[in-house]
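My structure is below; once you've seen it, I'll send some questions.
Only one protein chain is missing from this complex, and each of the others stays in its spot.
So, subunit A:
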């Protein structure tokens, strides 16, 4: 068997989910902390959607999940790119 033929068996779901969600969660946490240390959510609201009644807590929460969505999307993309071709080819019989 040559190296090119080496196929890694699919990893457990928990491992895939963990490898995508956890590092992105961590990165989103750090990004949220740095971002909101500089930007007051209330100021941000007044600059963007002044008609909405958003509290600071709401601002932090939305901010965190936006960051997480972005970082998780990137992790997901990385996972897709690292999948061996066989995972895609197998489906087309």
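Quick notes on this one:
The rule we apply is simple: contacts are C-beta pairs under 8 Å (C-beta built on N, C-alpha and C of every residue); 3 or more make two chains touch, one makes a residue touch a chain; residues count from 1.
The definition used in the following text is that contacts and distances are computed from a predicted model.
You can't see one chain of this complex, but its UniProt record names it "Cytochrome c oxidase accessory protein CcoG", from the set "Sugar ABC transporter permease", "glutamate synthase (NADPH)", "Membrane protein" or "Cytochrome c oxidase accessory protein CcoG".
Looking at subunit A, the residues touching the absent chain are 9-15, 18-19, 22-23, 26, 33-34, 37-38, 40, 55-58, 60-61, 86, 89-90, 93.
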